[in-house]
Each structure stands twice: as structure tokens, then as C-alpha cells.
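The complex appears here without one of its protein chains, the remainder shown in place.
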Amino acid sequence: MSVSNLLENWSKVRHTHPVGDVPHEEYKWAMAIDLDACTGCNACSVACYAENNIAVVGKEKYAHGQAMHWMRIERYWDEDEREFPDQGAQFLPMMCQQCEAAPCETVCPVGATNHTADGLNSQVYNRCVGSRYCSANCPFKVRYFNWWDYPDQENAWPDEMKQQLNPDVTVRTKGVMEKCTFCVQRLTAAKNMARNEGRLVKDGEVQTACQQACPTNAISFGNLVDAESRVHKQWKQQQVELAEDAQAKDEYFTDLRGYRILEDLRAYPSVMYLERVRESAI
Amino acid sequence: MIENNFNRRDFLKVLGWGGAAVTLSGCGFTSVQDGTETVVSYVEPTEYALPGIGVYFNSTCAQCDAGCSITGRVREGRALKLEGNAASSINRGKMCGLGQAGVQAHYNPDRLREPMFKGQPVAWDKALGLIDEKVKTLKGDDVAFLTGGMSGHVKVLFKNYMDALGSKNHYVYEAVSPSVVRAANKKAYGVEAPRLRLDKAKAVVSFGADFLGAWVSPVHFSQQYAQFRKGNRPEGRGVLVQIEPKMTLTGANADRWIPLRPGTDGVLALGIIHALAKNGLSVPADVAAAVKDYAPERVSQETGVSVEQIGKLAALLKTHTPSLVLAGDAAEGYQHGSQNAAAIALLNRVLGNVGKTIEAPANVPFPQIAAQGGNRAALQALNGKLASGKVQMLFVHGANPVYTAPLSLKFKENLNKATFKVVFAHYMDETALQADLVLPLDSALEDWATAVPEYLPEGAQLNVQQPLMEKLHAGTRGTGDILLALLKQRRANEYGKFDDFYAYLRNAVVSIKGALGGGGKDEDTFWAETLSEGLVKLPGSGGNLSSKASAAGLHFPAVVEDAAYPLRLIPSVTANMRDGRNANQPWLQESPDPLTTIVWDSWVEIHPKTAAKLGIVEGDIVEVASKSGSIKAQAYLFPGIHPDAVSVPLGYGHEAMGRYAKGVGANAFAMLDAVSDQETGELAMNETRVKIGKTGQRIIVIKEEGVAGGKQAGKKIAARLASDKVDLSKEV
Partner (left out) sequence: MQSFFRSIILLAGLFFYASSHAADALPPLTTADNLGPKVEQPIEFPHNRHAGLRDPADAGDPSVPAKGGMEINCMYCHTGARRSAVAAIPPLQKCIGCHQTINSVRETPRIQKLFEYWEAKKAIPWKKVHDLPDFVRFNHERHIQRFIFAQGKPVQEACGYCHGDVRAMTVARRSKPLSMGWCATCHQKDHPVDAVSGKTSHGPNDCWQCHK
């Protein structure tokens, strides 16, 4: 596909998955995050470091925006200029939204980031050449670039700590982009087990690291294709459609709280958030 | 030009292998390699360990005292990842970030590897021999023990060793602990740690109890909180009000966060009772008499909480029953901390919460293994004894008092009056540096132990801590093994028959298997099941709870201002750093503080209004000075703090403890004034008055928050709905 071809057919390339020409048959991994349950405690983020061999970059590199937290908690305040934030803060766990029409995919010059049949936005480290176009094009800013050779030169893992590295996940070095994978190594293992028994992965059989740690069960994760999965039921109940860039329910008043972030950018994220609720009477 | 001729496939072809080489050079093989790596192979296999497949072992988290049960994933003999153990009634399969970082305590590159005597490595036999020689020359009263909170069989061995030496000087110390509230609970309910049922409460009013962050048993309370917030539970979605001068993580999650003038918690609690009585709630006569002076106008003036807000609080508590009122760190940290806690207990009594959302905890059938929670008064008591020169020999375990003691106590100076100091330590921390003899410990993932948590959410539970893998360093030993060796020196008859602590522990547990619910099983089966589960749920009766919170003697002195030190210091206990014992775990240093989003440093939280008055902007290095000491740290303008207070997180500013902790931030413990709660003698953490001044330096604050400072720029990113705009009942 030449660049001119790409540009001419831009809208088509971008819309490939949601319009259904490559439907998800067996799996479509998706999430629902309940912001009313999320307390902002950061357990998910640390669990992600532990599971996915994420480098600790240290103070100086953090200052340069080089932190690698695939799962980060964003904290927002109200903007009404009151003296005190007396309705608390707003916490938002933010990680790769595994967009169906992912803006990062179309700009990768080497095809290192692709859509998988399971509806994941894959990042293939050995193919990545570090152009960082994907990161520039990501509206959620959830792609992290290895500016340094952490395993070898930056002492992110002294010898003792190397022993903690998860052998199911590649250790990335300098010049590679990385991001949340929905713990693809766990998905692969679960699919493998299910396949041995000639069936599909059942709801609850596989958990992402963040979901497993979350003390308030704010994160649910599962197969959107599976009508029995909790995540499917949540999306359905909240009337959020994966392949829409504006939800019909938003046209009229509803008492539902499901939404996707920056939906109007037509990236079709696979993560639905549930709005935080605050008691109005106190 | 490029547009016409550039062919993406060709581009890929060229880059295929090159990309690979760039990707992974140095951290692994990037191409097929024959005969370079050695294959994992075993001499004798264990049936369940297959290369390439993780094995899971149950154990107990030792990162804090909550006693969560964990499941460690082990592959090819290495512990890789910790998950929660679903069988535990404490954490039900969940974990916090602190717990996750437990593997970094284990693999920490700065762990001690061999015993040290006066700074020189020494063999274990020699080290234990030195202790033997020394204790022989001393009377029991000359020897003292300073330990952290403890329970289980390690506690039993400590006690037995103290008995063997004839020492009664056991100081159980935790720098951060709810010790005043514990005493107040004992008075009001007859128990120190009653069960708190957030899940049954329709409203929770918390006076500075950060139960989602770092208070008592955060993972357990977080789960209860999730239940409490469910719109589809019979009680409906619960309402949380947090009242505290500095916003904690729990405050950030409240429906209403109320900034209270520091220390006026008790006044507000009585004011709420007053308002409730006015609203028609029947209040016992003695209580009514005690609160008659606490009219909303006066309370409002003292606490800074508006009359309208007090009315709303009373209305909420009247309609939302049962409710639950909590007293936390922010309420107890004053000279009149006990009074604050007593007033809050009284509010619970008036609301009829006792027995509904405050329940009796389970009895632990064996008091000798029950938890002994640490407090701050223990350090003050030991300090006095050290100062008078009455302690010749001191054992320290599970505490770092040289770091956590306020400078005003002169603890370090007094410590050195003891002639022989033995410190059990994982790292060369500030206290180990002062020791004559340092005994290096196995990590929690290598060692055997049992634990009974102090806060028991359901029935009593005996947690087993077992090794997940082989020891990393040959020169470390388990606490239990060291104590057993020391006991063998004194009571060879009694302990000689045990080869090691494992043998002791197995014997001790299986010998009471009947009482542990394993009466019908043979010893081997019972033991194997215990290890497999990682815990034993103890059968037994629930305890008793009394409701005797009294209005008698409640008196709150007027707040006296100090013109030279106009601000109140609130040393904050954060979920990441707590009392600083985990500061050398890099995941925790790099995990942003949830509220300020700052990493790898201390900060001083100042309300923007106060900062404007003082001409301070974000990033100014300010000096916070009390009568007892001062620190320098970056200023962070934080709207969630009372304008009369500044807050500095605890746990930073280590002078030792390895590469990840040393020199990161400033130690707020050091500058605390030695003021105590009048009833319990506990160090009053929030009583320190400070002044704040600019040093002239300014830096860029390193934090996760972007330049927008937590604003969403009109986009729907983190969205919020009012509760009357949403129907939660149909949610799945």
C-alpha cells in the first residue's frame, strides 16, 4: 500500500473494524471501568509494573516525561474555582484503549502496531523501529517510548531484580514503543487452556493484572462477543455500542452513566467508563 | 517523490531483521541461537513443577500489618508476582500497590547478606555467641526489646526468649498506628478493634480515617467501600462524608469533603449531636446535658464548618441509619486526641450504630498468638529508660526508631547509652547503622511465620507465611530460626529437639489442630492443607461489645495560637510510604502520590490562599520549621488542605537503607514536637506548629499531573454525575 493510496482511502482504512468487514468471531476483549468504585489507589498501576516488566525510570527521567506506566491514574479537580475541592477529586485509570480504528496503527511506517483478530491493538517490539508516529497520533497518550536502554545501561533492574522479570513478557530496550497489551500473555495462556478442552475462554477465567489487583473491583474485563460475560452485560445495559462514534442514548436524557473518552474522534475505544456518582444532597 | 515510489513492503523487508536487532540487543537473543543458553533442567523434579508453567503458593503479605493473604506465582524457582488469596476474609483475592511491591523487598539489591559486628562481617556462630556471652553477664532487667507490632509464633518465641532472660522490658512500637483510637475504642466498646461494617452503613462520616489509603486494613475497607457504593444493594448507594484538615485518598473519594480546623473534631462531633437532638433525635439526658453548649453557631466558629453544613450533616445522619462514624489519624493526633475519639464514639452511640455497623470482633482462642499492636508511647517509654542508662542491651526487630523518632526525643543519643545493641534487619537502615550487632533477616518470601491480624473483619484467622522460593542469599536467616537458636542457648532442654523453626512451627501448629478446626485429620494432612491454603480459619465465638461511650469529662480546650509558628503541621501517612519502611521499593517511589501526583520526593502541601499570602508558588523550595527541627522541601499548592495547615508526607528522607531510599526527600518525623495525648501518652502527631519560609530556590515539581493542573479543558474525560441523575438499581 503506497502512501498515496493510504491517503486516498484514509477513511476506509480507519473504519475497517467497526464497520464489520472484519468481524470479531470468537473474541473481542474489552473493559468497563467503574469510576464510582475507583478510589485512585494506584494498585492497578503497580500490579502492571510487576506483571509486564515495566522499567522504573527514576526521578530525572520522570521529569522529562519518560515514565513508562502503561496504567496510570489521572487526577482531576473541579473547575468551578471554589476555595476547596469539597466534592473530592476525580480519578481516572488510563491505559491503551485498544481502539477498533486505532489512530496509532495507520501511521506506523513498518506495521509494528496492528489489529488482532481478538480486537486488540498489538505492538510488536521486534518490528518497531521507534519512529514514535504512533505516540504522536494517540489521542489518549498511552504509548511509552524507550528513550534509554533500561535493562543494560540504566540499572532499572539490578541483577537481583532481574530475577523478578516475567518470562512471558519481552524486556524492551532502547528505541522501542510500548503500551498496555490487556495482559496479552495471560490471554494467550487462557486461550491455550480453553482450546485444549475444545471450547472458548469463559468469563472470569482470565483477568488482567490491574483487574485482579483492584481492591474495589472497579475494572471488569472480558469478551464482548460472549453474551454471558460481565463486560458484555455492562456495555449492553449502559447502551454503549462499540461501533458507534456517538451513542444513541446521549441524544435524549438517560439515567445511564456509561461513556467512552473522546468518542467523537472516531477511534472506537474498547474501554467503557462509568461516570463517578456524587450525592447531591450533602 | 516518496509518495509515488515508496513501497511499504520493501521498506518492511529491509527493516525486518534490523528492527529486531535494534529492539532487543543486550537483553536477550534477537535471532535463532544454537548452544548458547543453558536449558532449565532439574536433578529430581517436583511433581507439580513443569518448566514453562507457573506454580502458585499461598502465603501472607508482610508489607504492612493488615495481614492480607497472598498467592505467589513461582516459575523455574523464582517468585515473580504476588496476587491476593481469595480464601482470606481480609483481602478476598485483592491487593494494594504496597503489597504488589513485596517482591521488591525480596529482590532488593540492598539487602543485608551477612551478620555484621561493629561494621565488620562476622560468622553466624560468632554472632550468636556474642549475644550468649553478653546476656550471661546481665540481669534480665538490663535487657530491653523494641519490636514492631507482632503476632503468631514469632511473637511466642520472642516472649519465651524474654522470659528466659528474665526481661520484662518489651516495647511494642509502631510509629504510625491508630493507638489513641484503639484506647478510645476499649473505653467505649470494651474492645480495641471492633468490626466496622461499611458495607451495612447507609452513610459513613469519617473524621480523618483514611481507610482507603493507609488506615488499619485498606484492602479490606476498599472492598467494603465498593459494597457500600453499590446502588443496587438493599440499603442503596452509601454516602461518604470525610471531615479532615488535609484531604486524604478517602477524602478525595467522599461525596462531601469538609476541611476542618485542625484538632476540632470532637467539638464538631458534639455539635452534630446537638443538632441531631434539635432535629428530634432522642438523646440520653446525660448526653444532651453534655452537648448543650455546642450550638451550631459556636461549633461553626471553632471548627470553621458552616452552620448550614452542620445542619446538613445532622440531617444526613438522622435519615441514613444505620450509619458509621469513624475516628482516624487526623482526629487522634492531638493533646486531646482521646477526647476527640471519645466524642466520636459518643456520636456513634447516639446514632444507635453500636451493634449495627460497629460489631464485636471474633475472639482469638490463643491469646499468646493474638496480635499485639504497636503504639508510639512505647518509644517514649523506652527512650526514658535508655536516657537514664538503665538499658544495657537492646534488641530491635521490625522497627527503625532512629529514623522514626522525632529529633526532640534525642533517641539516637540515648540509644548509644546502651552498651550492646542487636538489630534484626533486612537492610542497613538508620537503626542498623547504630547497632553493635546486625542480624540479616530472610525476606518475607523466604521465611516461615504465622500471623494473626489485629483487625479481624470476620472470624479469627491464622495466616501462614511460607517461603515461595529458595533463599537468595545464603547468609540471611529467618527471625524464627534466630530466636530458636537464641532460646537453645538458654533452654536447651525445651528447644533442643527442634532442628529449625520450621520443625518448631509445624509441631506448634499441629499440636493444636483440634482447636484450629482440624481435629478429625491426621497431622500430615492437616499441615499439608494448612500450607496449601495459606491460612486457617479459627473456629470460635464472637466477642462481646458494650456500648458505654460516655459524655462525662469531655472537654475541649480552646485552640491556642502561636504567633511565632502560625501553621499546623499535618504529617501525612500515604499509602505508598506509610512510616518509611518500604521507601526502598522503587515501584512505590515511582508510583505517583494519588493526590499531588508527585514522585520520588517529599513535598509541602499549602493551600493556594496561604501560599499567595506568603508569596509562595509551586516548586519553591521552602523551609518548614518547628520548635524541634526543620526540613526543606518543594512547595505544592494544594486546594485540599485547610489554610491554617501545611502537610508533609512521612516516609521520605532516609539517610540510609539503600539506593532507592537514601536521600530521597526529607524526613518529617524528625521535626515533630514531643507533645503527647494527655490520656494515653501517645505522641500527638498533629500537634506540631510550624512556620514556613522561602529559601529562594525554585525547581520544577516532578509529578504526573500535566501543566493543565488537573483540568479537563471542557472535554468529557473523567466524568461525574449527581446521584439524582442516575439510576443505579438496574446496573449489572
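Labels A and B are assigned to the chains in the order they are written; within every chain, residues are numbered from 1.
As a convention for this text, a contact is a pair of C-beta atoms (placed from the backbone, for glycine too) under 8 Å apart; a residue touches a chain by one contact, two chains touch by 3 or more.
Just so it is clear, the model here is predicted, and its values are computed rather than measured.
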Sole residue of A:V169, A:A267 or A:I282 that reaches the chain not shown, by the stated touch rule: A:V169
From B:V39, B:A474, B:I700 or B:A713, residue that would touch the chain that is not displayed: B:V39
Residues belonging to chain A that touch the chain removed from view: 109, 114, 116-118, 120, 122, 124-127, 129, 131, 168-171, 181, 184-185, 188, 192, 195-196
Missing-chain contacts mapped onto chain B: 2, 14-24, 27-45, 50-53
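By definition in this document, only the chains that are shown with their structure count from here on.
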Where chain A and chain B are represented by their mean Cα positions, the distance between them in whole Å: 31
Residue numbers on chain B that touch chain A, as the complex places them: 2-4, 6-8, 11-12, 15-16, 18-20, 22-28, 30, 75-76, 78-84, 91, 93-101, 103-104, 107-109, 111, 212-213, 218-219, 222-223, 225-226, 229, 231, 237, 239, 241-242, 247, 249-259, 312-313, 316, 472, 575-576, 586-592, 594-595, 597, 599-601, 609, 639-640, 664, 700, 702, 704-705, 709-712, 715-728, 730-732
Chain A residues within the chain B interface of the complex: 1-4, 7, 35-37, 39-43, 45-47, 49-51, 56-59, 62-63, 67, 69, 72-77, 79, 83-92, 109-112, 125-130, 149, 151-152, 158-161, 163-167, 170-176, 209, 212-218, 230, 233-234, 237, 255-257, 259, 261-262, 273, 275-282
